[in-house]
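Some chains have been omitted; the remaining ones sit where they do in the full complex.
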Amino acid sequence: MEFTAQQIADLLGGEIQGNPLVKVSDFSKIEEGKPGTLSFLSNPKYSQFIYESQASIVLVNKDFHPEKEVQATLIRVEDAYHSLATLLSLVDQTKPKKTGISPLAFVSESANIGENAYIQPFVYIGESVIIGKNARIHPNCSIENGAVLGENVTLYSGVKVYNDCVIGNNCILHSGAVIGSDGFGFAPNGDGSYKKIPQMGNVVLEDNVEIGANSIVDRATLGSTTIRKGVKIDNLVQIAHNVEVGENTVIAAQTGISGSTKLGKQCILAGQVGLAGHLQIADGTIFGAQTGVPNSVKIPNQTLQGYPAIPVMNFHKSAIVHKNLPELQKLIYAMQKRIEELENKIK
Amino acid sequence: MEFTAQQIADLLGGEIQGNPLVKVSDFSKIEEGKPGTLSFLSNPKYSQFIYESQASIVLVNKDFHPEKEVQATLIRVEDAYHSLATLLSLVDQTKPKKTGISPLAFVSESANIGENAYIQPFVYIGESVIIGKNARIHPNCSIENGAVLGENVTLYSGVKVYNDCVIGNNCILHSGAVIGSDGFGFAPNGDGSYKKIPQMGNVVLEDNVEIGANSIVDRATLGSTTIRKGVKIDNLVQIAHNVEVGENTVIAAQTGISGSTKLGKQCILAGQVGLAGHLQIADGTIFGAQTGVPNSVKIPNQTLQGYPAIPVMNFHKSAIVHKNLPELQKLIYAMQKRIEELENKIK
């Protein structure tokens, strides 16, 4: 399929600067732009590439002002990254979607599979499982007894859903994600060994949640571990038992949240962040990469970093001094000597 | 099933405060307690909820002294969390357990499967594998040639056991756990590339070990990577080749232990801890969250945190000063100036 700049601008409500008749049939990264493709510029770090790019069309933000001549036709939109998402989604939707249940899948007699489901080989669907319409279940997934999946759910290959967990509409789970494994709960026996606390609760993912590859959401001891609607979780993330993650919170790769902690709405957790258990984190909190959070955060909309997490401006200031500590220590010892000399003189 | 407070107290050896005839048929979290359910109070952070809880019975520690009137019937026990585990285990044991080998599993002719095993679809059991009685193998597990599983072992869906690994009695492995993948060993070739060191050893999990979802125990280069009895490992943990983890040590999520390190007994590693290779860690060592451990720990029963790991009291003191570094630096520069002024006056 080919589209003109005019057609794309009309679709996105954008403004054309350049030739409205130029045609594209594919996408490219701006630093690898080829003729006949559409590229985008959103992150200013990549602005340098727009002047050499061979892409025929480049989506840019309304406020982009080229410093040199640009060969490509520009389409100015409110948010180039968002408009790119719109275009890519359109292309994605044109791909034919298969349906049907593979004869190499195992579906329990008591399971209920919605219409237009696509269930691939070596998928296991246990007793009393309910799967909504338009589900796409890739190979080697296991959905155990009593689990419930909403409509338009995609499970990539090798996703495991333990018994009795609930997955909302439009959720996307990437390969190797585990939903509903046992929370890590043990009571000391007094002789050094531990007694397992059976984990009798479940996991509830609300609508529009995305879970990254090999990420884990543990089931609650009692009640539910709950991921609210719109939450986006990256790869290799650990969500412990009884945690609650608030609406539209975003969690980057390799972050871990300990048991019973409650995260507010619209939080952003960068990569490799760790939160202790039983905390309350206010709405809109942002944690920088590798932050350690031993205490609750009560004031909303703060950006925190470091261990223990402190306001990010203070963190950066402390980091600068930290780098300089050996020099500072030398200075202190030198000052100590000068004070001694002064004291000797004045004595 | 319904039980009276009296029946439960008798079972747990607890003391009733309130109505011994009140009945419960389910469990609830204390902050969501409903009539007809039993709840528990173990962590003092949650004490506030006991006064409003609608739970009919609450298990509490012997030394709990309510500050206000409590509506629920209390059962006082030595350790409320441990007693909860006892009750949940009893309920868990009443669930009917299926047995049998699915015709959709692959079992090598030379494999030996113990009685009462339950083996689900798409499980692969390789040559000469031995599986003890009462095994529960969920779908999509792979147990490769020569592996040996003891009695009462549970593998949740998608567990992978490489060839020749040994899993003791009563072990529980959660979804996506990998036992016996190659250790990360490469020798430089001199031209910048690396030569793989074949990993010829195996992994031995002793009895009563639990391994979390997507955690990994790498096989030894030679000999065994060994996880001693009673060890509990959370999700997304990395145990490198030739490591030994001592009895009843507990390792929280996302922690990593580098090659050939030997951890003592009864250690506790919090989340996101990292240990360098070839270390010896004394019995009873506790590492706080996100601790980095570059050196061996010789004195047992210490609590350490930070990078490099130091005694936790010192860590907290340093952290407080760290937060204050920019102010301290200003103070130092101001003092420097005052010393100069003094020196000028006295010259």
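Chains: A and B, in written order; residue numbering restarts at 1 for each.
What we mean here is this: contacts are C-beta pairs under 8 Å (C-beta built on N, C-alpha and C of every residue); 3 or more make two chains touch, one makes a residue touch a chain.
Treat the numbers as computed from the prediction; the structure is a model and nothing was measured.
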item: Size of the entire homomeric complex in copies, 2 being in place; value: 3
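Basically, only the chains that are shown with their structure count from here on.
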item: Length of the line joining the C-alpha centres of chain A and chain B, rounded to whole Å; value: 25
item: Interface residues, chain A side, partner chain B - complex; value: 106, 122, 124, 140-142, 144, 158, 160, 162, 176, 178, 181-182, 184-189, 192-198, 200, 214, 216, 218, 221-223, 236, 238, 240, 242, 254, 256, 258, 272, 274, 276, 278, 290, 292, 294, 307-308, 310, 314, 317-318, 320-322, 324, 328, 331-332, 335, 338-339, 342, 345-346
item: Chain B - residues contacting chain A, complex; value: 27-29, 32, 43, 45, 79, 81-82, 84-86, 88-89, 91-92, 102, 104, 120-122, 138-140, 156-158, 172, 174-176, 208, 210, 212-214, 230, 232, 234-236, 247-248, 250, 252-254, 265-266, 271-272, 289-290, 306, 319, 322-323, 325-326, 328-329, 332, 335-336, 339, 342-343, 346
